[in-house]
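Left out: one protein chain. Kept in place: all the others.
Right, subunit A next:
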Amino acid sequence: MEEERQRRGGGVRLCCLCNRQRASLKRPKTLQQICRDCFYRVFEDEIHDVILSNRLFSPGDRVAIGASGGKDSTVLAYVLSKLNHAHSYGLDLFLLSVDEGITGYRDDSLLTVHRNQIQYGLPLKVVSYKELYGWSMDEIVKMIGVKNNCTFCGVFRRQALDRGAAQLKVDKVVTGHNADDIAETVLLNILRGDIARLSRCTSITTGEDGPIPRCKPFKYTYEKEIVIYPFYFIAAATSTAAFANPSPLSFTYAYFKKLDYFSTECIYSPNAYRGFAREFIKDLERIRPRAILDIIKSGENFRISTTTKMPEQGTCERCGYISSQKWCKACVLLDGLNRGLPKLGIGRSRAGITGRKDRNENYGGKSIDNKQCGTLDF
């Protein structure tokens, strides 16, 4: 069978790293043709290097992994607990999930997170919109229809994650944003002329001035490799002794082989604009895979001129959450909901209410609109 397979594509291609095994993956980052075992090694080693060179953690840190049940956070939870063990980072890891209250949909991905909790042996905390805000996403949609609700989704989720992290008393939150995600965000910020966000969105750690910093260990990791990682797992585990030293994680291969993550596109948001940006990135990647890293680099190298006004950071008078305005975005949205004026705080001000234009722009009506969610990611 092996011989039969090697016949294809004009002969045997050996892994360019070990020169021993058959290559089974072309790395988008380097165009190297490598075998599964080498893939595992370089995939995990690179993330370890990123963690070290950016000093993402300190020994003893309590770290929450934003777990959506999607592929990125599922792989992140696994790899981070593996590295934590293998390299003695000394981290206390937690899974942190947000339950938006979308019936029949979020339930499935939360189930995945619950399975991950058992598989990885990590304590799980779930915070819900209902308990934090008094409104579930389903109730919000009932009230305002399906058009603008992703504004709520995005703003509420971000804050929910911070509140959950505060309850867990963690020092840091890590999210599964990968290189493709970041390139896409850079592009969107360019398209929107949002210079302030442009360079900030490429930072590996954000919110250091806030209560709980967030970081993205997958900043330089291609989505393709994240998707393929769980897939090759079982093969590596069975074909070689690579997994001869089983970690203390109670982790079942079968689940991973089945790609135990849930596709978490928000059902309330087709978000066409983000979709186009995504597709454009993927088109570029097909022609020249380096494009993704180059776009990130462009974002990083953007320097903000002194004339660009950066919003001042303060705290929300109402709930104490970090905010550049009197009230944070979630409180403005909630206020609208509770007063039966759910459109309050969504989008730019209209010509009809000119008197409030400045305040509205100021307080960030535009950026709320921008932070629509395309996925249930954080």
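Here is the rule we go by: a residue touches a chain if its C-beta (ideal position, glycine included) is under 8 Å from a C-beta of that chain, and two chains touch if they have at least 3 such contacts; residues count from 1.
Note that in this section contacts and distances are computed from a predicted model.
Hidden from the displayed complex is a chain whose UniProt protein name, among "UBC core domain-containing protein", "Acetyltransferase", "Serine palmitoyltransferase 1" or "Ubiquitin-related modifier 1 homolog", is "Ubiquitin-related modifier 1 homolog". Set against the missing chain, the residues A:73, A:97, A:202 or A:323 yield one that touches it, A:73.
Of the candidate positions A:208, A:279 or A:317, contact with the hidden chain is made by A:279.
Per the touch definition above, the residue from A:163, A:224 or A:329 contacting the chain not shown is A:224. In the full complex, subunit A touches the omitted chain through residues 4-5, 8-9, 13, 22-26, 33, 36, 68, 70-74, 176, 180, 223-224, 226-228, 231-232, 235, 259, 261, 263-266, 278-279, 282-283, 285-286, 374-377.
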